[in-house]
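In this view, the complex is presented without one of its protein chains, the others remaining in place.
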Amino acid sequence: MKGVRHYPGFLGITIACLVVLYAPLIVVTIYSFNDSNSITSWGGFSWRWYADVFTGPEADRFAAAAWNSITIAFLAATASTAIAVAAALAMIRGGRFKGKSATYALINLPLLVPEIVTAVATLIFFSTIGLTTGYLTILIAHITFCIPFAYLPIAARLSGIEETYEQAARDLYATRAQAFWLILLPLLMPGVISGYLLAFIISLDDFIITNFVKGAGMETLPTAIFGSVKQGIKPNIMAISTLMLAVSVLFVTLSYLVNRIGQKTRT
Amino acid sequence: MIGVFLLIPVLLMAVYSFLTKEFRGGVIWDFTLAAYDQFFFNRGLFGDEPPVIEWTYISIFWRSIWQAALATVACLLVGFPTAWFIATRPPSQRSVWLFLITIPYWVNLLIRTVSLKFLIRDNGPLNEFLMGLGVITDPLPLVNTNLAVQLGLFYSYLPFMVLPIYAAVERYNFALSEAAADLYAPRWTILREVVLPVVKPGVVAGCLLVFVPSLGAFLAPDLLGGAKTYMIGSLIDEQFKGSQGNWPFGAAVAVVLMTLVLIALFLQARAAAKGARE
Partner (left out) sequence: MSTAIDIRSVVKRYGTTTALHSVGFEIGDNEFFTLLGPSGCGKTTLLRCIAGFEDVSEGQILLFGQDIAGLEPNLRPVNTVFQQYALFPHLSVIDNVAFGLKMKGMALDARRARAGKMLEMVHLSAFADRMPAQLSGGQQQRVALARALAPEPKVLLLDEPLSALDLKLRQAMRVELKSLQEQTGITFVFVTHDQEEALTMSDRIAVMSQGRVQQIGTARDIYEGPVNRFVADFIGETNLMEVDVTAISDGMADVILPGGHALRCPAAATTPGRHHLSIRPERVSLADGGEVTATVERVVYLGTDVQVMTRLPGGVPLSLRVQNSARIAIPAPGASVSLHLEEGAARLLAD
């Protein structure tokens, strides 16, 4: 008898679950170091496809797409984090106000609607207001759907910070602004960093919405990769995928560690 | 920001679905039911025959719902034990397990789907591995099948199933299981009679979080499937690409899709409200 928490086979299923989740990623990472021209046979270890990404025939295209992806992710994460902080303050510190539950539903809307519907709606919107699809439309769309991802960790952190800290600061002669910048924001920081990193990744990773609103000639890394994959999986795609995978894992790990440190400083 | 750039567009999309299409994409501002008519009815090649129900698009929807449902069931069968297992670890280990489950979610969906395709393709590592073991003699034709699409959906959204169930099981009071065991209930009966009813909100939330994005999925069916596995996502996508496009029709399909999703959400909210009253 191992107690009511134990069920035989659940460990096995969990491990199988992890294998299914990681096997494709690990296989692609391994094959990105394949020296062979064919993706089927193993020709020994090599960095050649990584070199190909940076200097090969498609290097310019990937470089431009990467530049777009990174600058958009940076701007979208910054803007959506700022909006998410303001929204979290209004929702959690703003007391009761009219339309609060509607606002809450609105913030989480991008999480509930299928991405392709958001994509269609956004494209139609830009087309109606006459905004030419391109960098700007991608950026606006990214800011919009990044907000809930930035909002969640920030709101979680904020609701864990008691209001007495701000009141104590106000009691000790701090103005509203000083109480925010000197007390609340430092306490909120783990949530803000975590939200920023998640928004950054979500922006960097998005394909469906970007594909709809990017317009002709404009590429981000995911759309560039999609374009190449349509003609078959080539080794250089595996190298670039592995690089993006590494960036994602790095960011999520950072976000996770920041949260852990944040939990330790919680009083 | 969301208000302007999401709510208004969604409303606008609904308006578009009632407009007249223009060739080469775009619309003419003439209100018509043509898009919905095209979706549901067939009036012959020249549109002058009496309408009969058009099964093409309805069957695409049906197939999508079916695929999404199968993926949801698969996620549930794997996700529940996984969530349970993680929630019953010592607290210090839980976040590490959870972290392992969530990492793949944050990896680009496109890259994950491409990776899966690479793994299961005819001459891919999975088939070579199985043939090497002697389990099979000829490669399993996985790519371009319904199974591949389901696998892709399962793989894409599995973390969505694990996380809400984990949250529910973590709050579960294990004394309830102990009480049931004390009252002579066997292990699996406890799971069915006591645990499942209590953690049901988490299970329902997980199923919804897998079902909704699966229904509108584009990448998995597009990359892993073929003509026979055509799903709603691809149908919508096609309406907005190039001169073959039909924006009002695409908007109408998206509206129908969103309506389905809202119905699912509404049913869940009502069930949750009912559960809360009890």
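As written, the chains take the letters A and B, and residue 1 is the first residue of each chain.
We adopt the following convention: a residue touches a chain if its C-beta (ideal position, glycine included) is under 8 Å from a C-beta of that chain, and two chains touch if they have at least 3 such contacts.
Predicted model, so just to flag it, every value in this text is computed and none were measured.
Enquirer: Given the contact rule set out at the top, which of the displayed chains would the hidden chain touch in the full complex?
Expert: A
Enquirer: Check each of A:Val27, A:Ala77 or A:Ala169 against the chain that is not shown and name the one that touches it.
Expert: A:Ala169
Enquirer: By the contact criterion defined above, which parts of chain A meet the unshown chain? Give residue numbers in ascending order.
Expert: With respect to the unshown chain, the touching residues of chain A are 162, 164-165, 167-176, 178, 183, 186-187, 265-267.
One rule holds in what follows: only the chains that are shown with their structure count from here on.
Enquirer: Going by the contact rule set out above, which residues of chain A touch chain B in the complex?
Expert: Interface residues on the chain A side: 4-7, 9-11, 13-14, 16-18, 20-25, 27-28, 31, 39-40, 80, 83, 106-107, 109-110, 112-118, 120-125, 127-128, 140-141, 143-145, 147, 198, 201, 204-205, 207-208, 211-212, 222, 225-226, 229, 233, 237-238, 241, 244-245, 248-249, 251-252, 256, 260.
Enquirer: Considering only the defined contacts, which chain B positions touch chain A in the complex?
Expert: It is residues 1-3, 5-10, 12-13, 16, 26, 78-79, 81-82, 84-86, 88, 95, 97, 99-104, 106-112, 114-119, 121, 123-125, 154-155, 158-159, 162, 174, 177-178, 180-181, 187, 190-191, 212-213, 215-219, 223, 232-233, 236-237, 240, 247, 250-251, 254, 257-258, 261, 265 of chain B that touch chain A.
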